[in-house]
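Input: a single structure, listed below in structure tokens.
In this view, the complex is presented without one of its protein chains, the others remaining in place.
What follows is subunit A.
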Amino acid sequence: MYIYIQGTGCVSPQETAAGSAFPAAVLPWEGPRLKAWEPDYKQWIDVKLIRRMSRVIKMGVAAAKLSLQEAGVEIPDAIITGTAYGCLDDTGVFLSKMINQQEEMLTPTAFIQSTHNTVAGQIALMLGCHAYNNTFVHKAFSFESALLDSIMILREGRSSSILAGAMDELTNHSFNILSRFDLYKKEPVTHEQLLKSNTHGTVAGEGAACFVLGTEKGPNTKAKLTGLTTLYKPAGKAEISADIAAFLAAHHCSQEEVSLVITGRNGDASGDEWYEYVENTLFAGKPVAGFKHLCGEYPTAASFGMWIGNRILAEQQVPAAAMFKGEAPDQIKKILIYNHHKQTHHSLILLTAC
């Protein structure tokens, strides 16, 4: 059984939410914090609701709506989301008030919207969708688990289209706290320099990307989701290389057949060594693209990588801003996306043009 990508939607620090095509120019950013470029949500969400919704809910709903529109699907057979941090803004609001007001005179709205399944629940509510609804919250495997659950459900043969996606927001609190863990660049860096900076740290990002996955081609299908796997705390770079080779073999794909490798390079020297090792040992001479200089680093950023991968296959063109190594191929048949988050959570996604 093939799993087709019937539609995609993406809200990111780039103008991806303006339409389905890859934006013509990169939106430059400054400092170690990338903010999502937010579309006019009124086209999808009631104005009264917009006022109450935090950004992660709005971004998630917008990405979901965009993907359903492209797929031509009104009500999917399942809604499955992944989010590492959940609704951080509402969590921060309720937590701060609870502490500042000594647990007195609190109101429910922020608490209600703080649960991790809020986005999936809101999408179901807006669509009137009574189908299967699930939310995965496992750090940098959240998106991959949502995809895996979707694939397994589609294989059961009773569903035709599933909405799967991931969303994470960055708030002032979360950025402050994550910065204290020394994750981000101290020196100024631009999107052109980030992936080659070779110093400590990266830049923080956020966004939402949704996919309608189905067992049949949709009117706008350009790619298949051929394979997916996750690897937790590999013992070392040799292990990951062996795992990637085994993954490709399991999906009957030789290294030569991979037209383009997209890696999750984020400019952090020690983390990028993994990508460098894999590129050199398994894919020497192969063109490589990156994406985190466009969306920033966050645990569900692989969803943005998959969005780009699908666009590249659809347009048969790699945006110049995404190329990292080598020449963009003329014909793009298969794309391998290799991402890791803080060297502990590694994932592989294989896409095939169709």
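Basically, a residue touches a chain if its C-beta (ideal position, glycine included) is under 8 Å from a C-beta of that chain, and two chains touch if they have at least 3 such contacts; residues count from 1.
In this text, contacts and distances are computed from a predicted model.
**Student:** Would you kindly match the missing chain to its UniProt protein name, picking from "NADH-quinone oxidoreductase subunit NuoF", "3-oxoacyl-[acyl-carrier-protein] synthase-1", "Electron transfer flavoprotein subunit beta" or "ABC transporter permease"?
**Tutor:** Not shown, but named in UniProt as "3-oxoacyl-[acyl-carrier-protein] synthase-1".
**Student:** Could you tell me which of A:94, A:274 or A:338 touches the chain that is not displayed?
**Tutor:** A:94
**Student:** Decide which residue listed in A:124, A:189 or A:335 touches the omitted chain of the complex.
**Tutor:** Touches the omitted chain: A:124.
**Student:** Which residues does subunit A use to touch the chain missing from this display?
**Tutor:** 79, 84-86, 91, 94-96, 98-100, 102-104, 106-108, 111-118, 120-122, 124-125, 127-139, 141-142, 145, 149, 152-153, 155-157, 173, 176-177, 180-181, 230, 232-233
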